[in-house]
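Right after this comes chain A.
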Amino acid sequence: APVAAQEIEEFNIGLLGGENAQDRLASNQCLADYATEALGVPVKLFAPADYNGVMQGLLGGTIDMAWLGASSYAGVYVQDPEAVEPVLVKTNLDGSYSYHSIGFARTDSGIGSLQDAEGKVFGFGDPNSTSGYLIPQVEIPQEIGADMEEFFGDVRFTGGHEQTIVAVANGDIDAGVTWADGLGAWEDGYNSGALRKAADAGIVDMNAIQEIWKSKPIPEGPVVLRKALPDDVKQTMVDLVQNLHETDPDCAYGVAAGETAGFTPITHDAYETIIEVRKAESS
Partner candidate 1 sequence: MADLTARDIDRAGDSRSAYLALVRRRQTYSFLLLIVFVALMVSGFRIANDRNAGGFVDGLPQILDFPADVVSEAWRNAAELPGHFLAFLPALIETVNIAAVATLVGAIAAIVLALLSTRGLARWPRAIPLFRRIMDIMRAIPDIVIALILIFLMGVGPMPAVIAIAIHTAGALGKLFSEVAENADLKPVEGLQSVGARWLQQMYLGVLPQIAPNLLSYALLRFEINIRASAILGFVGAGGIGYELKNAITWGQGQFAESAAIFILLFATIVFFDQLSSAARHRLAHGKGAL
Partner candidate 2 sequence: MLRIESLTKRFGANTAVDAASFTVDAPRMIGIIGASGAGKSTMLRMISRLTDASEGRILFDGRDVLQLRGRAKRAWQSDCAMIFQQFNLVPRLDVVSNVLHGTLGQRSTLATMFNLFPREDIHRAIDILERLGIAEHAAKRAEALSGGQQQRVAIARALMQEPKMILADEPIASLDPMNAQTVMEALRRIHEEDGRMVIANLHTLDTARRYCDRVIGMRLGRIVFDGTPAQLTTGAARDIYGAGADFSEDATSTEIRDRDLYAEAALRDAEATV
């Protein structure tokens, strides 16, 4: 039943990049429909071109809910701790909620490890991506024992996970980082992640690229709600997303972008480390 019609007039959900804007909108439309029903107000989906679009929406209070990456959450938190709160996190099939940043290069490039990539062009995704920038930016220098800018010939942002994969496959850059759950086989692009999607779509031949680095586990990004929302609205949306896996598995598949064990509650504390890292990177 409509619970909050008198307190909010509409509810806006922001969608992070990752595929065609159209596909993103389409796979989340079912969630919007459920939300409309549950909240009794119009629910709209927004798919800006990059992470920053959603972050600005959350900061400005024009977007009420989004599923962020850990780093994007940290970015929002650093700018305004009172803007949003994490409520749920996606869990993998094995119950964990972490994934990895994967460094990779073309098989024929002769780059089999980070050390081989010295002097080569290295690609990050979006500056707000955890696996596509923040974590590798911290862990890779430790591993290679040098500054990235000095070690690599050039370090470049491609704009997103998909662009990184395409750029490596095309040889625009020699190596890059993207995300994967690290489960399953490399040949499939692991069980889920940007590589899997690219391989499934036929954009990349997994035989033609190889893994050169894998990060420590990264906490999955949270689903966040705007703090200023009325409590009953928040509760309604938490319930809705948490139960989505049971009420409509197909919809859950689309919203979670793959097979999952569903969403479980999470709090801000899980991201303290990432926030520290991000703060360190900022200064």
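Assume a contact is a pair of C-beta atoms (placed from the backbone, for glycine too) under 8 Å apart; a residue touches a chain by one contact, two chains touch by 3 or more; residues count from 1.
The candidates were selected such that all candidates are chains of the complex that A comes from, given by their letters.
Everything numeric here is computed off the predicted structure, so don't read it as measured data.
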Of the candidates 1 or 2, the one touching chain A in this complex is 1
Show me the residue ranges of chain A that touch candidate 1 in the complex, using the header's touch definition.
12, 14, 44, 46, 50-52, 55-57, 60-63, 75, 78-79, 126-128, 156-159, 163, 167, 170-172, 279, 281-283
